[in-house]
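Take this structure first; my questions come after.
Apart from one protein chain that is not included, each protein chain of the complex appears where it belongs.
Letters A, B and C mark the chains in the order given here, with residues in each chain numbered from 1 onward.
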Amino acid sequence: LTSESGATLDAMWARGRAVDIASDEAWLRAMVKVEVALAAASAKVGLIPETDARRIESVSRDLTLDTAAIAREASATGTPIMALVERLRIAVGPEVAGSVHQGATSQDIVDTASMLVAVGAIAAIVEDLAGASEAAAGLGARHRATAIAGRTLLQQAVPTTFGLKAANWMLGLDRATDRLAEIRRTGLAVQLGGAAGTLAGYGGHGQRIAAEMAGRLGLSDPVVPWHTERTRIGDLASALGVAAGAVAKPARDIVLLAQTEVAEVEEGVADRGGSSAMAHKHNPVAAIAAVACTQRSIGLVTTLLASMAQEHERAAGNWQAEWVPLRQLLITVDSAVTWLRDSLEHLIVRPEAMARNLGSEGSPDVGDAPALVDEALRAHRARPSP
Amino acid sequence: LTSESGATLDAMWARGRAVDIASDEAWLRAMVKVEVALAAASAKVGLIPETDARRIESVSRDLTLDTAAIAREASATGTPIMALVERLRIAVGPEVAGSVHQGATSQDIVDTASMLVAVGAIAAIVEDLAGASEAAAGLGARHRATAIAGRTLLQQAVPTTFGLKAANWMLGLDRATDRLAEIRRTGLAVQLGGAAGTLAGYGGHGQRIAAEMAGRLGLSDPVVPWHTERTRIGDLASALGVAAGAVAKPARDIVLLAQTEVAEVEEGVADRGGSSAMAHKHNPVAAIAAVACTQRSIGLVTTLLASMAQEHERAAGNWQAEWVPLRQLLITVDSAVTWLRDSLEHLIVRPEAMARNLGSEGSPDVGDAPALVDEALRAHRARPSP
Amino acid sequence: LTSESGATLDAMWARGRAVDIASDEAWLRAMVKVEVALAAASAKVGLIPETDARRIESVSRDLTLDTAAIAREASATGTPIMALVERLRIAVGPEVAGSVHQGATSQDIVDTASMLVAVGAIAAIVEDLAGASEAAAGLGARHRATAIAGRTLLQQAVPTTFGLKAANWMLGLDRATDRLAEIRRTGLAVQLGGAAGTLAGYGGHGQRIAAEMAGRLGLSDPVVPWHTERTRIGDLASALGVAAGAVAKPARDIVLLAQTEVAEVEEGVADRGGSSAMAHKHNPVAAIAAVACTQRSIGLVTTLLASMAQEHERAAGNWQAEWVPLRQLLITVDSAVTWLRDSLEHLIVRPEAMARNLGSEGSPDVGDAPALVDEALRAHRARPSP
Partner (left out) sequence: LTSESGATLDAMWARGRAVDIASDEAWLRAMVKVEVALAAASAKVGLIPETDARRIESVSRDLTLDTAAIAREASATGTPIMALVERLRIAVGPEVAGSVHQGATSQDIVDTASMLVAVGAIAAIVEDLAGASEAAAGLGARHRATAIAGRTLLQQAVPTTFGLKAANWMLGLDRATDRLAEIRRTGLAVQLGGAAGTLAGYGGHGQRIAAEMAGRLGLSDPVVPWHTERTRIGDLASALGVAAGAVAKPARDIVLLAQTEVAEVEEGVADRGGSSAMAHKHNPVAAIAAVACTQRSIGLVTTLLASMAQEHERAAGNWQAEWVPLRQLLITVDSAVTWLRDSLEHLIVRPEAMARNLGSEGSPDVGDAPALVDEALRAHRARPSP
C-alpha cells in the first residue's frame, strides 16, 4: 500500500475558506508580508534606504519557500523566523540583507502574521455566519406562523412556531457575528517591540514604524507592544468559542427535528446522507458535521485561555502553545459555520409533520410567536453591516 | 470532634464582594425581586390589579426564606422556583396568590435572577479591576525609567523598565475591564417568555411587560426570549475567562520576580506570607492566591461554553449545568482580582536588586520604554469611566 | 427578605453520600485525623512520648472547630493548617503542644486529608455505580430480546434490542467502577515529607512514620513524598471524568427515549417531573439532572489536569487550585451516578412503543443481540467485587 501525499484526512470535516486562509503556507506567506511591511515602514522613517525596502518587496514576490525545509529548521531552533529571514536575506543579496528584519524579534513577525491570518479567516467566518443567519431569517419569515410543538426538556410543552425557533437561531448567529466583526475592527493589532518590547532597535522611531505597519497591513495600532499581554488572543479565542456555541444550538436542533420519529425537517441535498446499507435513511450530514466541529472547538478555546499567563517579556511555552490551536480554531469554527449554512440553506421543512406531532386540531395557540419573529427580523435587518 | 456550621473552607481563597453578591442566598433574593418586578410590570399593563402587585412587593420585603428547606424541595423537583412561588403565594394570601408568577416559566425567573446577580458581581469585579489597574498605573508611573532585565523564555535578554512591565499589566486589566463593563451595559437581558418562549400567557402584553421589567431591574430588553439562545452566557463567561487571564499574567510575574534568587519585588503585608518553620521566607501570598483562583476559572469557562448547545425551547441538562459554574466563576474571578489588587497595592519594588541582577554599570539602554509607559498611561487615563 | 442560613442552593443537584463525605467539614475532620495518625506514628518510632500521642488523640475527639473562624484565618494566611494546629496545641496544653504536627508541613496534612476524603467518596461512588450497573443489568436481562429500533446519527437504522442497549450502559459503568476501585486500592497515598520533602524533621524515622500512618489511615505508602508529583491527582481526576462520561451516555439515551414522540421509556417516580402548568408532561428529571452533573464535571477535570505542572518542592498556585475542584468533582460525579441510578431503578420500559416506532410486523431481525446481552451479563457477573 502506498499513498500519495498532498492532502490530509484531517481535512475531512474541514469546510470553508479558512482552511486555506489559515493554512501553514498562508501563515508563512503572512510572515513574509510582515517583513515587507516592516521594511517599508522603516524606510518611511529613514531607518533604512527606500531602495532596500523596494528590493525586499520585489524579491519577496517571487520568493519560493520550501515549507518542509523551513519546518525542519524551525523545529531545531524553536522558531520559523530565523529560517525565513535567512532565505530572505540571501534572496535580496548582501548589500540589502542588513535591512531585512531590522530591530525586530521573532515574536513581532509571528504575532503580526497571526493577526493577518486571523483578519482573513474572520472575514470568511463573518461572511459565512451572515449567510447562515440569512438562511435562518428566511426560514423565520416563511414559517413565522407555522405551528410546532414547543419542547422543553425534550418533552412537548405548549405550541410555538417553527419561525420563532429559526429566528432564535438567527439572533444567536447575529450576536456572534457582531462580536467577531468588532474584534476584527479593533482587536487585532500589529506587534512590534524588538527583543524585550522596548523598541530599542529603532532609534526612537519604533512607534511611528508600528503605526505605519498597522496602516499598511490593515491592523490596529496598539498603544505599546503586547508580547505577553494576551487579552487580544483571549478575546479572539472566546469570540470564536461563542460563535461555535451559536452554531451548535441550531445544528443540534436540526439533528433532533430530523429524527425518524419526529421528521419535521430534512436536509435536502441529493446524494448525501444516504447509507449504503439502508436506503431509507437520510442522515442530516451537514448538521452532524457542524456539531462535530463545534465540539472540537471547546478544547481549543480552553488551551488558548489557559495559555494567557505568559511570563515576563516572552513566555516559556505558553506563547508557543498558541500557534497551532489558534489556527485550528479559526478553521474549525469556519467549518462549523459553513456546514450549518449548508444545512440551513437546504433545509426542507415539513409543516404537516409538525402539525401531526402537535396532535392539534384547528389553530393551536402560539401566543405572540409570529409577532416575536417580526421583531427579531426587524432587529436583524437594522444591524449595521458586519 | 464537632464543628460549627455557617462558613465553609471553600471560602478560603474567596475574596472580594462577589462572594456575597453571588451567594446562594443572594440568588434566592434576586428571584424574589424578579417576581416582584414581574407583578409590577403586569399591573402596569393591566394584567393584574395594582393592589396585587403592591401586596406582592410589600410581602416580599418581610419574607423569611428557609434556604435549607427550599434547597431540599428544589432538589426533588429539579427547580427552586416552585418552592419559592408556593411560599410567596401563601404569604400574599389566597386572593392575591393567582397574581404571583403569572404567565412565567421557571427559567424566566432563574435566568433574570442570574442576570441580576451577574450585574452586581460584575460591578464589583470592574471596580476591583479598576483598583488593580490603578495600582499598576502607579507602579508604571513611579518606575517608568527603572531599569530591569527584560526576560524572554525566562532568560535575561536586553533591558527594559519595571514601569513598562507594570504598564502592560495595567493595559491587560483595562481591556478586561472595558469588555466586562460593556457586557454589563448591553449584554445582560431580562428573560420573559413563558412555557415555550411565546409569551402566550400575557394576552399580547408580554413584550411590554418584559420591557417594563428590564427598566425596573436595570437589565437590557432583549428582542425576544432567549431561553436556549445562550450567546449572552457565552459572552459573559468568556469575558470573565479573559479577565482571569489578564490577572494571571501579573500574578505570575510577581511570583517570579519575588523568587529568592531574583528578589526584585516583595509583598509588603506584615504578618502574612511568613512560615512558622522558616522565618526568612516571605511568600507572595496574594499573588499566589490570585494564580490559584485564575487556574480554577479555566475549567468553569470550559463548562459554560460547552453547555451552549441547548435543545429546542429549554435544554435537558445543559441549562441546569450553568447555574453553579456561572456563580462560581463570578466569585472566583472577583477573588482573583481582589488578591491581585492587594498584591499590587502592597508591592515593594527593589530597584537596586533590579540593577544588580542586570549587572549593568551606568545607564542601560532601555529603548523607548519610558516613552511607552507615558503612552500607556495616556491611553489608561483617556478611557471613559467603566 | 431575610433568609436562614445552613444550606445552600448549590446542593440542589447534589445527591449521594459524597455531599457529606467530601464536605468542608469532613475535610477539616480528616485533617485532624491525620494529625492524630502522625502523632501515633511518631510515638511508635519513639520520636514523641506515647502519652503525648494518646493525649492528642483523646483531645481531638472532643475538639470543637469553628469552621467560620478557621476559614477566616486560613484566608489570611493561605493555609487552613496553622489555624487548626494552633487550636489543637492549645487544646492539648503546653506540655504536649510541641508534639502536635511535629516535622510536618501544611501540604502533608492537606494532601493526606484529601486522600482520606477521596477514599470515602470513591467508596460511595463505586457503590452507587454498582447499583446503577445492577439496575442496567436487570433491564438487560429482562429485555434481552425486546426489539427496538437501532438508531445511528439519530436516524432509525436496523433493529437491535433494548436489552443490548442496557447491557452497554452496564458495561460502561462497570469499566468506570473497576478503574475507580483500582485507584482506591493502590493510587491514594499518604503524604509526609516535611518542609521540602526530605523528611528532615524526623531524625531518619520519616519513612517508617509514613508507613505507619498509611497503615492506620488505610492509604498506600508512597515510595517518596509526592508534594509536586501529581500523577495520583491526575489519575483520580481523570477516572472520575471517565465515570462521568459512562454516566452521561445512558442518561442522554434515556432523555432521548423519553421524548414525547418516542415515548419508549419513562421515569416512574410519582410526583416528580410533572409541570405545574402542563399536566401531560412527564420530564425524566433524574436523567436530566445526571446530564447536568456530568456536564459540570468536564471543566473540573480540565482544571485538575491543567494544574499538574507544580513547581519545585511546592507549587505557587497550582496546588492550591486543586482543593475545591477535587472535592467538587467527587461530589458532582457521585451526584450524577446517584441520579442515574435513581433513573434506571425507576425506569418504565414500553416494549409496545418500541415495536410501534419500529413499524415492524412479526419478528424483526435483531441479529445476535440477545446472545450479546448474555455475554455481557456473564462478564458483568464474573468481575471480582469492586
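We take it that contacts are C-beta pairs under 8 Å (C-beta built on N, C-alpha and C of every residue); 3 or more make two chains touch, one makes a residue touch a chain.
On a predicted model such as this, the values are computed, not experimentally measured, just so you know.
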Chain not shown: contacting residue from C:Ala316, C:Val333 or C:Ala355: C:Ala316
Residue of A:Ser42, A:Thr105 or A:Asn357 in touch with the missing chain, whole complex considered: A:Thr105
Absent-chain contact - pick from C:Ala306, C:Val324 or C:Met354: C:Ala306
Candidates C:Ala14, C:Leu171, C:Leu219 or C:Leu330 - the one touching the absent chain: C:Leu171
Touch list for subunit A against the chain that is not drawn: 1-15, 24-25, 27-29, 32, 60-72, 74-78, 80, 82, 105, 195, 251-252, 255, 272-273, 276-278, 283-285, 288-293, 295-296, 298-304, 306-307, 316-318, 320-321, 323-325
Subunit B, residues in touch with the chain not shown (by the definition above): 149, 151-158, 255-256, 258-262, 275, 277-278, 280-284, 288, 302, 306, 357
Those residues of subunit C which, in the complete complex, touch the missing chain: 105, 150-154, 157-161, 164-165, 167-169, 171-172, 175-176, 179, 194-202, 204, 206-207, 223-226, 228-232, 234-235, 238-239, 241-242, 244-246, 248-249, 251-253, 256, 291, 294, 298, 301-302, 305-306, 308-316, 365-369, 371-372, 375-376, 379
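Just so we're on the same page, only the chains that are shown with their structure count from here on.
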Centroid spacing, where centroids are CA-atom means, of subunit A and subunit C in whole angstrom: 38
Overlap residues in subunit A, where contacts from two or more other chains coincide: 151-154, 157-158, 256, 302, 306
